[in-house]
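Here's a structure for you.
Only a part of the assembly is drawn; its chains keep their places, and the rest are absent.
Order as written gives the chain letters A, B and C; numbering starts at 1 within each chain.
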Amino acid sequence: AAQQTLKVGSTPTGIPFTFLDTQTNTIQGVMVDLITEIGKDAGFGVQVEPMQFSALIGSLTSNRIDIIAAAMYITEPRKQQIDFSAPVYTYGDGLFVPKSDVKEYASLQDLKGLTVGVQVGTAYVEPLQKSGLFPEVKIYETIPDIMRDVNAGRIKAGFADLPIVAYNLQQGRFPEVRLVKGYKPMVVGSVGIGVRKSDSELLRKIDASLAKLKQNGTVAKILTKWGLQE
Amino acid sequence: MQGFLKDSIEFLPILLQGLRLTLIVTAGSLVLSTALGLLWALMRVSGVPVLAGIAKTFVNTIRGIPIIVQLFYIYFVLPDLGISLTAVQAAIIGLGIAYSAYQSENFRAGIEAIDRGQVEAAQTIGMGWGLTMRRVILPQAFKIVLPPYGNIMIMMLKDSSQASTITVAELALQGKLIASSTFQNTTVFTLVALLYLCMSIPLILLVGHLERRFGRR
Amino acid sequence: MPMIELDNVHKSFGANRVIRGITTHVSKGEVVCIIGPSGSGKSTILRCINGLEGYDSGSIRFEGIPVNRTAKSITAVRTQVSMVFQRFNLFPHRTALENVIEGPVFVKREPRADAQAHGRLLLERVGLADKVGAHPHELSGGQQQRVAIARALAMRPKAILFDEPTSALDPELVGDVLAVMRSLADEGMTMVVVTHEIGFAREVADRVLFLDGGVIAEEGPAAELLTNPRNPRTRDFLRRVLKPL
């Protein structure tokens, strides 16, 4: 029988999770490798479709895609809309500041009174706004926009997904920005693969395959390939 | 500069893919908005109060809601009512409806600019409303309507970028994808701006030509 | 039976009572000129006759059919009563011949070839055989007005209404248009002409109406009314128009 091909919605939040490889013009990254391996194991092919983060859940619930494989945290409100697989990878927010600022911030309290920036759609917006520590929390569309403004001095610090920030700074982009090593994330979450609530059969298959791949080291191999540790 | 060129060569093929969809969405919604706009305009000038009222209400409502919100409804909310469209279909319909309001105002202005004497001359040779429109008013309104029509085309071309919010992988979305993957925002946005400009320039020249040709008397 | 009958016609624009009871009739073959000061309602009464305006009370009949601009019968009236306007109102996007055949082809559904043959004949008759393919903007005012007359004739009307057909023309072009109108009158066309050309009225009209403030202030045979007006207002008006200085 012809292998079933499922549509996978993803969003290029950035290297290493998912991104557009401009050399090959394909979506690459941890989540793509992972869903491809899962598909191999569970017996379905995948076709990755890029879209804006904010369109992912709507596209899934309106049957335009079958799977979300993106750097999407498993959260309560999201779980009311869709189902998630077991956690794939766990991480939190990273804090970055201009290189000229050598202070070692450990928590939000140390940043009190500064203007900070954060990416729209991430889980970090609400805690920052609710903390009441900052005169202004600026909301950005993309991480590079935040880094530009840290560079330009419009904001004193930025928050974004740690692995993405780490990877990009490691690659030598934005040399004037540094990651604060000692900072403890305010939110730690796990990303998972999302499916429609009505698709419990698919979810079962994905979870089974995911467990198997964790067991046999495939997951670890993928993570290492993209410079992440378990 | 060196880097800009290298990056451009790498990014352009991806952006050009998006350009194809930009053109499809623009062309599709242009056709739809023209047809719908003409319908509203004819209803407005029909002299039938009910029709005029419906058209007016519709046009005003549409004009008051940002396109992005209209697109969202058509793509994400209509499926709840059992109408599920592809992203490109939804973009064409959404932009088409949104712009039909502008088209309608443009057509109406063109129709109303025709001298009353033309209608009267048509009536005295026994023409009814339909014949008067078809043979006398619309052919003349055409010339008046053309220059602003060109401007609407330019606006649509640019506003097609809003289709990116409902997953249409057109130029702007491709640009965003590259930007967030490579962090080369400046390069990407410059390229995107240049590509839009390249598509607009023929249109702008066309409008200028039309204005010289028809605008003055 | 008179061809056109007006019986106590009234018409207001808002509070402005423009026509205040006009009763008259026009027989077949008759040429009636309407004169009167600006704003006296000359255009309005003409426009009521072929239903370009509605009227408030009284009745207007054409060959016995009531003229009612909202009834279906209005098309029949309009194809039989043509109108020529002060500002010509030619269709600017069509040639002289196309202007002329527009009604016959699209309203009366005559075969195009027949309509064209007839149209050429009519253009020749108004002295424009060589302007068949010209667009209105390529024609002088006098030529445009003659095309407009040909367009009216193309409907083979039983009567033609003229609303100041020469007022928008350069003085030296007036003669050509008046000559065409006179020839129509000579051939027995029923005509109602609003005009300030007193000379034309005197020579061509059977009857003249002097309108003032929406009523017929004086009415009579052309020679008599224009030479010996009885109403002092008619006299004053004629003096002003004939001897402006």
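Note that a contact is a pair of C-beta atoms (placed from the backbone, for glycine too) under 8 Å apart; a residue touches a chain by one contact, two chains touch by 3 or more.
Worth saying up front: this structure is predicted, and the values here are computed from it rather than measured.
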item	value
Stoichiometry of the full complex in this file, by chain label	A x1, B x2, C x2
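Heads up, the rule we're going with is that only the chains that are shown with their structure count from here on.
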item	value
Labels of chains that are neighbours to subunit A and to subunit C	B
Between A-B and B-C, the pair with more C-beta contacts	A-B
Centrality ranking, top chain (CA atoms only)	B
Inter-chain centre distance, subunit A versus subunit C - centres from mean C-alpha coordinates, in Å	82
Geometric centre distance via CA averages, subunit C-subunit B, whole Å	46
Chain centre separation (subunit A, subunit B; CA means) in Å	36
Per-residue overlap in subunit A, given as positions that touch at least 2 other chains	none
For subunit C, residues contacting two or more additional chains	none
Partner subunit A, residues of subunit B touching it in the complex	10-11, 13-14, 17, 75-76, 79, 84, 86-87, 164-167, 169, 173, 176-183, 185
Interfacial residue positions of subunit B with respect to subunit C in the complex	115, 117-118, 120-121, 123-128, 131, 135-136, 139-140
Residues of subunit C that touch subunit B when the two form their complex	50-52, 75, 78-79, 81-83, 85, 87, 89-93, 102-103, 106-108, 151-152, 155
